[in-house]
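What you see is the complex with one protein chain gone and the rest in place.
And then subunit A:
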Amino acid sequence: LTNTSISDAQEMETIWTILPAIILILIALPSLRILYLTDEINNPSFTIKSIGHQWYWTYEYTDYGGLIFNSYMLPPLFLEPGDLRLLDVDNRVVLPVEAPVRMMITSQDVLHSWTVPSLGLKTDAIPGRLNQTTFTATRPGVYYGQCSEICGANHSFMPIVLELIP
């Protein structure tokens, strides 16, 4: 009894390495093309900058002048009845509905990520880099999100709130 039939299968091992690699490349290339295609060109009505800090966001509306403000999570002691714990902030990002908005996202210190799941938005805030995301909200209301890249002790306590007004 020897193991000659179950060892030294060089050809088989080559095939079942190369073939899956080729299949994965054939999946990846169209996928990458679609990723870029879905980044559509739209002419935004205005641009808002969102800068991540430890542990709050700064928003800048500088198309017409210089409105700049910080957005901190409301501490539990400051919550009013009806406010959402860990989600509500002192200053919301106020936007109009039906207007294409361009968000420019960056960070002043470490990696963060600006997320609003109900609008399908998630963009990393990277220091030294300016990432663009565009969206057009169709329904008025208040939309919540939370920082989505680990950024230190209070990573869970720097939410994002968009208030969309008609």
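In this section, a residue touches a chain if its C-beta (ideal position, glycine included) is under 8 Å from a C-beta of that chain, and two chains touch if they have at least 3 such contacts; residues count from 1.
Here is the rule we go by: contacts and distances are computed from a predicted model.
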item: Name per UniProt, for the chain absent here [options: "Cytochrome c oxidase subunit 6B1", "Response regulatory domain-containing protein", "Chromosome transmission fidelity protein 8" or "EKC/KEOPS complex subunit TPRKB"]; value: "Cytochrome c oxidase subunit 6B1"
item: Chain not shown: contacting residue from A:I68, A:V97, A:I150 or A:I165; value: A:I68
item: Residue, one of A:T14, A:N70, A:Q132 or A:S156, that touches the chain absent here; value: A:Q132
item: Options A:L1, A:I25 or A:I41, residue touching the unrepresented chain; value: A:I41
item: Residues from subunit A at the interface with the omitted partner, ascending; value: 36, 39, 41-47, 49, 51, 60, 62-63, 66, 68, 102, 104, 106, 108, 123, 128-133
